[in-house]
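There's a structure below that I have some questions on.
Shown here: the complex without one of its protein chains, the others still in place.
A, B and C label the chains in the order they appear, each numbered from 1.
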Amino acid sequence: MLEYFFRRVVTLFFTLVFASIIIFVSLEIIPGDPASYMLGINAQEDTVIALKKELGLDKPKFERYLIWVKGMLIGDFGVSYTYRSPVIEMVGERLWVSLPLAIYALLLSTIIALPVGIFAAANRGKILDFSIMGFTQIGIAIPNFWFAMLLVYLFAIILRWFSAGGFAGWEDGIILGLKSLTLPAIALALPQASILARVMRSSLIDILSEDFMKTARAKGLSFKKALISHGIRNALIPVLTIIGLQFSFLMAGAIIIENVFFLPGLGRLIFQSIAQRDIIVVESVIMLLVFSVVLVTFIVDIAYVIVDPRLRSSIL
Amino acid sequence: MNLIKVNNLNLSIHEKEILKGLSFEGKAGEILGIIGESGSGKSMTANSIIKLLPFGSSVTGEIILQNKNLLETSEEEMCTIRGRDIGFIFQEPMTALNPLKTIGEQVSEVIRIHKKINKFDALNSAATILDRVGLPQTDFPSTRYPFELSGGQRQRVVIAMAIAIKPKLIIADEPSTALDVTTQAKLIKLLKKLVIEDNICLIMITHDLSVIAEMADKIIIMRNGEIVERGKINILKNGLKNDYSKNLLKASNYKSKNLNKKISNQTLLKVDNISRHYSDNSFRFFGEKKVFKAVKNVSFSINYNENVGLVGESGCGKSTITRAILGLDPIINGKIILEGDEIKASNVSKNIRKKLQVVFQDPYGSFNPRHNVLKLISEPLYLEQSQISDYEKLNIVKELLERVGLNAEDHKKFIHEFSGGQRQRIAIARSLILKPKLIILDEAVSALDVSIRAQILDLLVELSESYGLSYLFISHDLSLVKSITSRVLVMKSGQIVESGNTKDIFNSPSHAYTKSLIASSPNLESSLRRLT
Amino acid sequence: MKFFKNIFFVLLVIPIVFSVNAFASKTDLTVGLQLEPPHLDPTGAAAGAIDQVLYSNVFEGLTRFASDGSIIPGLAKSWDVSSDGTTYTFHLHKGVKYHDGSDMDANDVKFSLDRARAEDTTNAQKALFAGITDVNVIDSHKVQVVLDKPNGNFLFNLAWGDAVIVSEDSIENIKQNPVGTGAFVFDNWVQGDRIELKKNNSYWGAPAKLEKATFKFISDPSAAFAAMMAEDVDVFKSFPAPENLVQFEADSRFKVLIGSNEGETILSTNNKMEPFNNLKVRKALAHAIDRKAIIDGAMFGYGTPIGTHFAPHHPAYVDLTGQSQYDPELSKKLLSEAGFPDGFTTTLKLPPPAYARKGGEIIASQLRDVGINVEISNLEWAQWLEEVFRGKDYGLTIVSHTEPFDIGIYARPEYYFQYDSKEFQKVIEDLTAETNPVQRTSLMKNAQKIIADDYVNGYLFQRAQLSVVNSKVIGMWKNSPTQATDLTAVYWDN
Partner (left out) sequence: MMPLLKNKNLSNLSFSFWVGSICVLFVFLLAIVSFFWTPYDVTSLEISNRFKTPSYNHFLGTDHFGRDILSMIMVGTQTSIAVAMVAVGIGILFGLPLGLIAAAKRGTFFDDLVMRFNDLIFAFPALIIAILITAVLGPGAFNAIIAIGIFNIPVFARVARGAALTQWSKEYILAAQVSGKGTILISIEHIIPNILNLLIVQATIQFSLGILAEAALSYVGLGAQPPIPSLGRMLADSQTMISIAPHMAIFPGLFIVITVLGLNLMGDGLRDYFDPKLKVSNS
């Protein structure tokens, strides 16, 4: 177990190193630099050079890469070029929007999707299953930003139940904060819930055809009970992967939804920082997102081991 | 008084008739053998009794268990009958258990479904039951997961679940087919013991006449959903009336025509002290790599015109040897020499390949489903240096098809249009096309029904005589080896433990393992002899 | 069903509960802005967003813009100019304190000006201070600034946000924690969301009427619309979606302020590039453009057509639009004369703002009608600066020049239009040296005519300053002579 853990940590580490190189290199070749962006069209050449120097952009590329990586290792993500405030603080503040939004959306989609998927699998072939699957197909096909626009149109502009965008902040109470995250979370959750419901259904159908389900029935369990006590837990294994993937997707994939609803989250930060060529922020946020993907995969793998005794022993 | 009585049972699934007018009955303490080849409807009979049938099934007739017609019983009530009154044992022990629950949980579940009993007590009685089926707590604590057990042990768990609340009727659907012979022998013993101790009626479903002959009191022979023969077990001894059942008995008791060929004393293939280890490729920080030694210093040779058998139970390293001889996997030491040329996995010349062909076990997986028979059979012609015209190819293939007992026009068909036996004939045709010196028959007849198996074996014997072929006949089934080889090698855990003349080994095995192998293989002949 | 009704009710009640205090006399104001400042040092970046929040609210300069664009005294209550026009002596207000409690005096002025013009300064408008040779402290409230030559724009230059007076003690953290002398004190910045200011109770001048001001950043036009409609913000400065103004005008809760700003929106042309180095081609370009369609299509009618690079609300403005009337036939003729009877292909590189993106599509379509095939590429600002502005790798681009009174850029041959006219450069040189208002006006008119005659760029329109204001809010600037949201005189009418 320890060794498995250790090996996974090493792969995780190498993935991150490669990711950091890819991120750094690709951002280096993006045209435009933060100094000229900040100084605008009336700035003189020497002013731009002076600002570059002040920002540390005059150092050789390799040195800057090392500084960045070294900094990250000790938890120092550097200082934003444009905002001149520590990246870690900026990211931290945005996380308070992105993370709750991702969790909110994930909870929404899981709570809706799993029962629906189980229900459809239990009634497979019937008209109910057919219509549920039809709805999930539509859910997958709807671009979430368009769905978000329609939500805004309906609930903010016509009905005026929610505000069309912005984030109320957590200071004024959790309810207000959640309220401003509700429409975005719904927009994010719809396609995710559709995917999850489908995965849950097909996974459960696969399990239902397994021999041990027949064993369970032969023991005297009713279909429903066999489904609950033998089917669902086995079927949850592939679902777990999807949930894991979705979490990282929701963290990063919210980028467009954050723009539609004007939420000050990580996605907006990254968009804005790319536009402003605030490279150090972009680098750090992407790195953080990559890290979260890798970490979630890691956690999902560990969760597998906990759920599935076969894996537990194979890595002992 | 009959425990179970089936009256005029008819089953159809999606309008297709599966079972036609079955009637039979069973008494407590009696073993009823239902025998039939694949597609005979024997499994569906079992499923009909517990009413776990596929979507779209419709059943008519009567199934009376202790004065209750199960076909008129509600699903709710059936739930209380399944497990309590009827125990069920499935064919596939590997998949019949829930991988995520311990064996103790799974056995105790049966008890908890049917009795008001707390979890702890249920687990305790489960332990007792597991002990009874030969899984004592000291060696197999009930906290084990299925994957920690061998196939035979898992099947014992399944049996434990079936007998947990002492049902009067147990249905066993091919309970030993997937197991090695030695394990199978032990399981049969266990089942017989349980029948006597608990006064059970056991319906034993199998395709293997020898298994039935050894344990059943009554027998039903099925074919295409109908009963063609029924009676006391002793009807097997000269009491069969139906032609089909007579044939079945004959095929099950297969003896080839005596091998009539002159074995050369020149060596064709020499396997010299080869070993092969498998290790997981992943990089490790701690400890040594786990190495699994599949084959350890194996040596043997095959002469021209000689059929050699290689026998061993699953996992003994038979297939590894096949792959090594075919040059598909590298060996770590030793040499394999065919007609003076060394076979090296890295580089097997076309010349060597031409002398060496193979027939595999699985008649379904051995062919590319997207190619027609012409293309399938002529694939080895790739090894011919000279170009062969399409016309020539076609003629060769047609000739071969007829030679293996198929129609010459079958060359246009695709593989899914053939039955298992026909496919195996095509595989043989493919292996013959280059007129090789040696054919490796890797469990080549194991997956076939007995009657077809006999035909294929006959064909193989005949071909080996007429083409002057050598066979390396690999099998887990001693009885098959016996009939078509002149020399046999017995393999266990990667090593050859005994080798010698086939007759000698069968008559006077010297190694303990060989002895147990021979003792546990169900022997129809001796079973029949015992019958009165 | 009842459950949903309850939820619905709760959701309806929440905003009511929270707006109860609206009935009391309101002293706090929420201003919506499209762009968030990158940091809070007006002397360290070109971002207009910094001035939008801080100019005159938190930071003040020696002089300042009034709402009509005129220059009025700021921290300097008066000044003397030497007869040769090269020495300015500023008399500072007494009793001016920074928000941290320290006194503002002549040393701060010297520090601020010296910092802005230093060799390694990061002031985006370093050119404003180029003529200063010396800054001398005469006494604690008197500063003398010496110029190398007379500069008629000098007091105007000092009114810019980039010339505000900062304290040496607080300079280190100015980007995060700006300490100025203004009527509002910087309070809090929730990055990505809002900046909060509160009233400066020890302000040296007339105190602000508001207790608290919040700037909320909403870049998305539709979100801006919704926020305004929901009264989440009280004022939206530079409202980004002109298409929605009709709805505000129709709504009695709001008033729409349509004023002028300094944004001359032009179709910048690469004057050194083939075929734009040909005057006839540039003239053809000018006649191919239908300004009205652009103003209607891109700005929904808000904007004033211009015929030269000068703000129409400026007293010295000359209307030269007649010189470049929409006349596609003439345009085609001119193209033939110039040797392009079948037109040509060129690039149109567009920065992000809607006026450029939408205007670009319209212009491309208009130019296509006269045979000029235009390849549009949409760029981000950083890319635009690199490729177009610094790299001069473009044929056409659309941009709004928002600096006040910036015709002088045409005198810089290295500027991205690459217009090099000795005649024009002479006029600007004279203008800079000239301090007599009458002479200055005539020189300015002359300058406008030269660039119009040369068809340096396609002159499209002067952007309108569009603000949506809650009808109870009094005192918002209608015009925008500089990018500022001066809240010092704003209050709620009850």
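FYI, a contact is a pair of C-beta atoms (placed from the backbone, for glycine too) under 8 Å apart; a residue touches a chain by one contact, two chains touch by 3 or more.
Computed from a predicted structure; not experimentally measured.
A.B. asks: Can you pull out the displayed chains that the omitted chain is in contact with?
C.D. replies: Counting the whole assembly, the omitted chain is in touch with A, B, C.
A.B. asks: Among A:Y104, A:F212 or A:F249, which one is in touch with the chain left out?
C.D. replies: Among A:Y104, A:F212 or A:F249, only A:F249 touches the chain that is not shown.
A.B. asks: Who touches the missing chain here, C:T30, C:Q144, C:N200 or C:N244?
C.D. replies: C:N244
A.B. asks: May I ask which residue of A:A19, A:I67 or A:V307 touches the chain that does not appear here?
C.D. replies: Only one of A:A19, A:I67 or A:V307 touches the chain omitted from view, namely A:A19.
A.B. asks: Tell me which residue among A:D76, A:E89, A:D129 or A:D211 touches the hidden chain in the full complex.
C.D. replies: Selected residue, touching the omitted chain: A:D129.
A.B. asks: In the complete complex, the non-displayed chain touches which residues of subunit C?
C.D. replies: Spelled out for subunit C, the touching residues are 220-222, 225, 240-241, 243-244, 246-247, 293, 296-297, 352, 357-358, 360-362, 364-365, 368-369, 376-380, 383.
A.B. asks: At which residues does subunit A meet the chain that is not included here?
C.D. replies: Against the left-out chain, subunit A lists 11, 14-15, 18-19, 22, 26-27, 29-31, 124-125, 129, 137-138, 140-143, 145-146, 149-150, 152-153, 157, 202, 205, 209, 248-249, 251-253, 255-256, 259-260, 270-271, 274, 286, 289-290, 293-294, 297.
A.B. asks: In the whole complex, what residues of subunit B lie against the chain that is missing from view?
C.D. replies: The list for subunit B reads 54-56, 281, 323, 326, 328, 348, 350, 353, 356-358, 360-362, 365-370, 379-380, 382-383, 414, 416, 427, 430.
We take it that only the chains that are shown with their structure count from here on.
A.B. asks: Could you quickly compare A-B and A-C and let me know which has more C-beta contacts?
C.D. replies: Here the pair linked by more C-beta pairs in contact is A-C.
A.B. asks: Can you name the residues of subunit A that touch subunit C in the complex?
C.D. replies: 31-34, 36-44, 46-47, 50-51, 53-54, 82-85, 90, 93-94, 97, 149, 152, 156-157, 160-167, 169, 175-176, 179, 259-262, 264-265, 268-269, 274-278
A.B. asks: Hey, which residues of subunit A end up touching subunit B in the complex?
C.D. replies: Contact set of subunit A toward subunit B: 2-3, 6-7, 10, 125, 210-212, 214-222, 229-230, 233-234, 307-310, 313.
A.B. asks: Touching residues of subunit B toward subunit A in the complex: what are they?
C.D. replies: 50, 52, 55, 75-76, 79-84, 86-88, 90, 92, 95-101, 109-110, 113-114, 145, 147-148, 158, 161-162, 282-287
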